[in-house]
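Notes for the one structure printed next.
What follows is subunit A.
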Amino acid sequence: MALSEELLRVEDLRVYFSTERGLVRAVDGVGFVLPKGATYALVGESGCGKSVTALALARLVDEPPGYYAGGRVLLRGRNVLEMEEGELRRLRGNEISYVFQEPAVSLNPVFRIGYQLAEAIRLHRRGVNVREEVLALLKMVGLPDAESKMKEYPHRLSGGMQQRVMIAMALACRPAVLVADEPTTALDVTIQAQILELLARLQRELGMAVLLITHNLGLVADLAERLLVMYAGRIVEAGPTLDLLRGPRHPYTRGLLAAVPRLRSVGGEVRGIRGSVPNPLRLPEGCKFHPRCPFASDICRRVEPEDEWDGERVVRCHRWREI
Partner candidate 1 sequence: MKAPATQWWRLVAPAGLLLCGLTCTGCGGTRRLDTGAASGEMVMYGATARIRGFDPVKAGDVASAMAISKIYEGLLQYSYLVRPYRVEPLLADGMPEVSADGLVYTFHIRPGIYFQDDPCFTNTAGRGRELTAADFVYSIKRVADAKNASTGYWAFRNRIVGLDEFRKASQGQESTDYDLPVEGLRALDRYTLQIKLVEPYPQLLWVLTMQYAFAVPREAVEYYGESFLNHPVGTGPYVLKAWRRNYRVEFERNPKWSETGRKETYPREGAAGDAAAGLLEDAGRPVPFIDRIVQFVVSDDSTRWLMFLTGEFSTSGISRDNWDAVITESRKLDRKLEEMGIVLAKTPTLSIYYLGFNMDDPVVGGNRKLRQAMTCAFNTEEWIHFYNDRIKRPTGPIPPGVAGYEERPALFPYDLERARRLLAEAGYPGGRDPRTGRRLELTLDLGQAQSPEMRQSTELFADFMTRIGIVIKPSYNNWPTFLGKLERRQVQMYRLGWVADYPDAENFLQLFYGPNSSPGPNHSNYSNPEFDRLYERARVMPDCPERTRLYARMARMIEEDCPWIFTSIPLDYVLRHSWLRNYKPHDFPYGMVKYLRIDAAARRAWKMRFGG
Partner candidate 2 sequence: MWGYVVRRTLQMIPTVLGVILITFVLFNVVGGSPAAMTLGRHVSPRMLEEFDELRGFNKPLIFGWWTGTRAWDAAAFRRGGMHWPGAAAADGGGQRMAPGEYELRTAFELLPETVYRWDISFMEGGGAEVEFFCRGDVVPAGRTSEWRRVDGEWRRVLWRGGRSAGRAKVTVRVGAEPAGVLAGLRVRKASVMIRDIRLARRMEHPWDSQFIFYLRQLFPLELVHGAGGGWRLAWKGVDFGVSYATNQRVSRMLRDGIIPSLTLTVPIFFIGLMSGISLALVCAYFRDTWIDRFFVVFSVALMSINYLVWIVAGQYLLGYRLGWFPVWGYESWRYLLLPVLVGVISGLGVDIRFYRTIMLDEMYKDYVRTALAKGVGGAGILFRHVLKNAMIPVVTNTVIAIPFLYTGSLLLESFFGIPGLGYIGVNAVNSSDVDVLRAVVFIGAVLYVVANLLTDICYALVDPRVKIR
């Protein structure tokens, strides 16, 4: 994997929100590198900043109230955060595209599906037969009866089909990066599997890089090559999926894994993480996780840990070696 060509590099990304109550540091120093054709997963509890990270990749965070406080997002070496409006527009949907979590509201309710797909194509590609392209896309995402579905309004489709349409729309211009922001949360369990399978298939076929955002560790195990675990706006641990699942090093990752119910441990207890997500307005000093960490020591309360590299794995914890 290490040989892969670098496609997207995020360096020290900081996205803050100024709200009525004060400054919210939603993303505070996130960095990672997404190689071409790879599938990464960004996991964490809700409110940890993963969606904001995702949106920031194409500078989609609403400004205001949000603003980019620092860092760079380099897509093929160009900094997305410093792009002109026109350049950004050419980038979005073309080189980097998104699949959002609730297809029911993410599709425009008053346009036909065909139109919405066609719009994505027309915006970035010239000289193609839009209609055939739309049909091809719908077939590609496995939508039966594409011809008639094209003329439907979004609300006439089931959730699974809507998400397939979203995916088709995202793939309309064969982007280099596909960001899937919790693509399956709003769907039934059976459909979830189908959609993930579809994503995996398309990723293989088209060779694009995928950043999968989820709070469900179990789902991504098969799919992602590398996991990035986020907590309170920071990546606390990252590494190849299998390594990380087998040997989590950060207490938070441990907690997350322990909280996943396993068939094997029927009758056994499901352990969660103590406490709850901290108030983003008042993050604790030192390690942001220390109030909930069973291993917290004095240093954790005072000093914020730095990234520590160990081969392909990174962890942000003062005491990971000890525990």
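Picked so that all candidates are chains of the complex that A comes from, given by their letters.
We adopt the following convention: a contact is a pair of C-beta atoms (placed from the backbone, for glycine too) under 8 Å apart; a residue touches a chain by one contact, two chains touch by 3 or more; residues count from 1.
Note that the structure is a prediction, hence the values are computed from the model and not measured.
**Student:** Sort out for me which candidate, 1 or 2, comes into contact with subunit A in this complex.
**Tutor:** 2
**Student:** Under the stated contact criterion, what part of subunit A meets candidate 2 in this complex?
**Tutor:** For this pair, the touching residues of subunit A are 55, 58, 60, 64, 85, 89-94, 97-98, 100, 102, 105-111, 119-120, 123-124, 153, 155, 166, 169-170, 172.
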